[in-house]
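Omission of a single protein chain aside, the complex is shown with its protein chains in their original locations.
Chain IDs A, B and C follow the sequence of writing; residue 1 opens each chain.
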Amino acid sequence: MSIDIQADPQPVINAGPERRTTRGSSLMWLLNPRMTAGLIIITIFVLGSYVLPFFCPVDPSQQATYMKNLHVSGKHILGTTALGQDTFWYLVFSIRNSLTLGILVGVGITVISTTIGLSAGYIGGNFERLVMLVVDTFITIPLLPILIILGALIRGNTTFLSVGAIIVVFGWAWGARTIRSMALTLREREFINMARFSGANTFHILVREIFPYVSAYMVVGFINTILFAINTEATLAVIGLSKVEVPTLGSIIFWALNYNALFTGNVVWLVAPIVATVLLFLGLFLTSTGFNAAFATRRGVA
Amino acid sequence: MGVVQYIGKRLAIYIAVLFLGLTITFFLPRMLPTNPVDAYIGQIQSRAAGTLTPEAITNLRASLEQLYGLKGDLLSQYLGFLNRVVLHFDFGPSFAYYPQPVSQMILSALPWTLTLLLLSTFIAWVLGNAVGVVAGSFHTRRAAAVLEFVGILLYPIPYYILALSVILLLAYVIPIFPLSPTFPVGDFSLQKVGQILYNSFLPALTLVLAGFGWNILSMKALAVATAEEPYVTFARLKGASHWTRMVRYVFRNAMLPQVTALALSLGTVFNGALLTEILFSFPGVGLVMRTAASSGDYNVLYGSIALSIIAVATAGLVIDLIYPLLDPRIRHR
Amino acid sequence: MIRLKNVVGSYRTSRGSINAVDDVTIDIPDGCILGVAGESGCGKSTLMKLIYGDIVPPMTLSGGSIEYGFTDERGAPVTSANITRQWFNRIAYIPQSSMNSLNPVVRVGSQFLDFPGPDRDKRRVLETVKAYIVKLGLPVETLDAYPHQLSGGMRQRVMIAMATFFQPQLILADEPTTALDVVVQKDILMLLMDVQEEMQNTIVLVSHDMGVHYQTTSRMLIMHAAKAVEYGDSESVFASPLHPYTGMLINSLPTIGDDRAREGIPGRPPSLWQSLEGCRFADRCPLATARCRAEEPAQLDHRPGQFAACHYAGETPEKRGETKWR
Partner (left out) sequence: MAVILRTDHLNKVYRLGSLARSREVRALNDVNLNIESDHPVIVSVVGESGSGKTTLAKTLLRLVEPTSGTATIYDKTIAGKGIHPPKREFLASVQPIFQNPFEAFSRYRPVDAYLQETASRVAGLGRDAATDAVIKALASVGLEYADVRGKYSNQFSGGELQRVSIARALIPNPSLIIADEPVSMIDASRRMIIINLFRALKEEARRSFLYITHDLATAYYISDFVAVMNRGAVVEFGTAREVMSDPQHEYTKLLLNSIPTTRSRWRTRPTLASA
């Protein structure tokens, strides 16, 4: 933002007191169409998958509860699986478990990547170089082969949560990289020097000066990490290397594929989780890009 | 930064990434509570219904440890591992296909993976960026919003969902392509090539779609930002045509970060390719890994990981080395 | 002669519409360097866009007309409607930041070729370009270089070469030397004056630096809050300004060797969003009277070819109490 010299393409620059916006507590500015659509989808999914299970009559993963491969009916909204489970209830639990995993992993990764990224970017020097080398390695090496070998080794002896832990171990690098590059540019900004000459120490600068600029990205990063985590677990589950006994968006597809849902004509078993996944991912993605766009517009970037 | 420094720095990172990647591959599985030898012995035990004598087990364990390079302390194991992988490209024999060497198995699967991956990545990159730059250059028009929506719809969808949707649509609802593809092996003939192409269409389409969405979105954002640059404004004020501005000004500049991004996202792209291979039974490295994982063929798994890391890191290196040819600011300094 | 008649340039925003250039009427004689001065936000850059014909939303030419006084290839008069076809042909533009106005990944030479010229043979054009840039004091190798390999001064020379290559009748330069150091600035301004003297075309030069105007221009337009407040021969505008704002602008910064105290101009131009009555400078003017606040002054020629929009412009300097701002 410059005050002088620059040409005056927007005469608003010199407009008087009207330009002075006051900081309201209203968050309405965030609600662009994308974000609104995304939030609506997410709300439906979250409410549906966390509230509905209280009304579920049986354990949906229990096999042979009902007749196998029943068609869609009033009693079984999405029919039943080849294992005699109600597809609808199984799907509801799957969404809930996947979301829970995503949120837990998202929190873990956001905390780790923010801490590492901020400190690397701000402290700099050899510490930064070393951290970045590790980050670049984690970004460059393909994750799936490693997950496959880990999955093959721990299959059967694992809990659902340890799958999440593994995803955290391999998922923090992208966020750390982004936050570090933000911290790197912020470090050169004049207000950091201003804070230093106002007596602030490194901790104050990280928390009060740099963090607010990074926090908007953290929201975006958090949502993207949920996507990443759900996707990764599901990917492992689809090829049978996660804890497939736990209903998730991946394991439901694993069972459907394993029992040849397409050949037996139980298409709903396969299509329902696909539609649910696409909608959920679209909702999360719309929210994160919508949030990003809203923030950029507000800062006058876009 | 001159070209020499640029290349030197990039090579140093390459070596460091390879080293770190291989080290992680080595240590991670060893930090787990189970190890392949126990797992395998357990498997044999249960097959033999517990009739194995302790001596037989000890013998078996010793030979297995020899086979997997698990002899000695961690450090000598590690040095042995690096020595075999880096200097001899040797991962020992496969267990399931004993005594076929792992390196041979992987190397015969590699051309399949590389062809599928390179071709689909290239197509996705070119198509996605072309659509992205058009959407970005005309971002005020309605048609551009439609193009971007395609990107938004495609981008967040996981590979496995794309693969299954493609199968559902093009092999089940409209059965033009095979539900369970088969890939002929052995000598090549014209008919076989045709069959391979036919069967490879759906996996390739999956990968193209996945890369397409990402490229549209990121190119569109870059193109919009680039179009705001003073040099594009000046080109417009010079009277340069729409086409000249879009191609020579916006695309030429916005392409550079896209190339860098491609190098960075290769790992993800590779993951997708492996998964797609598994879902389509495409005879590449992915399928080899899947088979090895279910039969507990750990040498093959280690080998595939090491090879994957080398392949992806090398591809990234190649892209980064091409980069100075595209950006004169690095080439001429 | 370029005639601007009651030109109004507005921006349409979600908050409504404002006139960034409001009712400007001037005749620009052929073959002069016209300086445009005023504080940021006074409308000088918008005026340049209007003259150049770079009228894109949210900006519009919402009133008045611009006659260019020259004709296109087919002999039809050029107007705001078809001026864009004359870009870098009859009319050219030199931007402020030469640093960012050249494509960083394309050689300088080929950037001379990507606008439509009368000659389609690129090789022949390039030969002419070579001869031309040498004449402007640039080495031939400049054409093979990428922009980042040139110094700021060389880049701005390249911009001038590009803008003057087709011998346009009108050149618009928007703060062409703001980003440069004084020594290079002098070089560039001298070059611009040389080129103008040789081609005898018209240059409109926007600058916030009254010194630059004094050194280069033959006519001056002073703008304040979207209005043209004074217009006349530079000699006369600098020697005896008619509008108090002009005088204050000239004297707002110190000069070496002159020890009088300087105050700058108090206050700020009024916001264009509010409805404005009377003289827009009244709140900042040491001479303002009740009449100034109530009645908008008209543009009146007080000397031949020099007008000012001030109720008291006709009075003698002593009577107006000019010492108050000089």
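Assume contacts are C-beta pairs under 8 Å (C-beta built on N, C-alpha and C of every residue); 3 or more make two chains touch, one makes a residue touch a chain.
Here the structure is a predicted model, which is why all the values come from computation and not from measurement.
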Touch with the omitted chain, as defined above, among C:Val140, C:Met190 or C:Ala298: C:Met190
Selected residue (touches chain absent from view) among C:Asn6, C:Thr128, C:Thr255 or C:Gln274: C:Thr255
Options A:Ile40, A:Leu130, A:Ala165 or A:Met194, residue touching the unrepresented chain: A:Met194
On chain A, residues whose C-beta touches the chain left out of the figure: 1-5, 20-23, 189-191, 193-195, 197-200, 208-209, 212-213, 299
Absent-chain interface as seen on chain C, which is shown: 29-33, 39-40, 181-183, 185-186, 189-190, 193, 208-212, 214-219, 233-235, 238, 248-250, 252-258, 261-265, 268, 305
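Here is the rule we go by: only the chains that are shown with their structure count from here on.
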Chain occupying the middle, per Cα centroid: A
Rounded Å distance, chain A centre to chain B centre (Cα mean): 22
Chain C: positions in contact with at least two other chains: none
Parts of chain C lying in touch with chain B, wherever the complex brings them together: 52, 54, 84-85, 87-89, 93, 95, 97, 100-107, 114-116, 145-146, 148-149, 162
Contact footprint of chain A on chain B as seen in their complex: 13, 16-17, 20-21, 24-25, 28-29, 32-36, 39, 152-153, 155-161, 164-165, 167-168, 172, 179, 224, 264, 266-268, 270-271, 274-275, 278-279, 289-290, 292-294, 296, 298, 301-302, 304-305, 308-309, 312-313, 316
Parts of chain B lying in touch with chain C, wherever the complex brings them together: 229-231, 233-235, 237-241, 244, 248-249, 252-253, 256, 326-329, 332
